[in-house]
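The complex appears here minus one protein chain, its other protein chains still in place.
And then chain A:
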Amino acid sequence: MNAAKENLWKAFRGLVLVWIVGMAIGETLIAWGINNWPLVGSVQARITADATTYLMWQAVAIYVLVGGAIVYSAMRFRASSASDAVIPENQKRTWAPFVVTWLVLAIGINLANTIYPGMVGLEQLWAIQMDTKSPLVVDVTAQQWKWTFSYPKQGVTDVSQLVVPEGRTIDFVLRTKDVMHDFWVPAWGEKKDVIPNEVRHLFITPTALGSTATNPMLRVQCAMICGNGHPLMRAPVKVVTAAKFKTWVSNNSF
């Protein structure tokens, strides 16, 4: 059996070409996808959506680099036929420049991701919570299978529709009467489990006006399996201007 000689540097040039083309196609598709992003309706949603979109750019880049290398080397270095008995000349068990580059990149990307978008995003989310002087307090009660909302400072109790003003930070105080639920308004970019025997807080600053009727992303949706009524455990949401909110409060308080 004779060994087959390959010029591996020449092969690498082909891989670089695959990377460039793949990167161009992949990142263009992601740019198009991010351009068509669903409603980002709160300050918090901006933070979480930025984290997600950043990771998408990065994921596509890594996918092209690693996946491109797999596909390219499987095709470039394939045997000529099933009965091909040629033994490749390259029998290296390791090659330090490749291993070291891989290690440095893997550790570097991980550290970078922990800092941004991980810690930076958390810091921003927590900062809103810490800096809010007088949030609008909304008591949220979850039970199988409905949501009820109360505005203790406004004297509005037990309404089934969530009406909130735009631009003001809201402190949702989450309680459940029975099993675990999860308070989620998709457009607001964050969710929080509602746990029996515990009180949880979720801080949201809505920025987009609208209602469930105009955009279904604006709805309260239970996001934790809670029994057979789970899919319909929704509540309508209405984000209005501060002035309209005042009117709504005076019409609904007692």
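Keep this in mind: contacts are C-beta pairs under 8 Å (C-beta built on N, C-alpha and C of every residue); 3 or more make two chains touch, one makes a residue touch a chain; residues count from 1.
Everything below uses one rule, namely that contacts and distances are computed from a predicted model.
Within the choices "LLM class flavin-dependent oxidoreductase", "Cytochrome C oxidase subunit I", "ATP synthase gamma chain" or "Putative spermidine/putrescine transport system permease protein", the name that UniProt assigns to the complex's undisplayed chain is "Cytochrome C oxidase subunit I". In the complete complex, the hidden chain is touched by one of A:Met23, A:Ala49 or A:Leu209, namely A:Ala49.
For the chain left out of this panel, the touching residue among A:Asn35, A:Gln91 or A:Asn251 is A:Gln91.
Of the listed positions A:Ile195, A:Leu209 or A:Val249, the one in contact with the omitted chain in the full complex is A:Ile195.
Within the complete assembly, A:Pro186 is the residue of A:Gly22, A:Pro135 or A:Pro186 that touches the hidden chain.
For chain A, the residues touching the chain absent from view are 1-4, 6, 8, 11, 33, 37-38, 45, 47-49, 51-52, 55, 58-59, 62-63, 66-67, 69-71, 73-74, 77-80, 82, 84, 86-95, 98-99, 102, 106-107, 110, 113-114, 117-119, 121-122, 125-126, 178-180, 182, 184, 186-187, 189-193, 195-198, 216-217, 219, 221-232.
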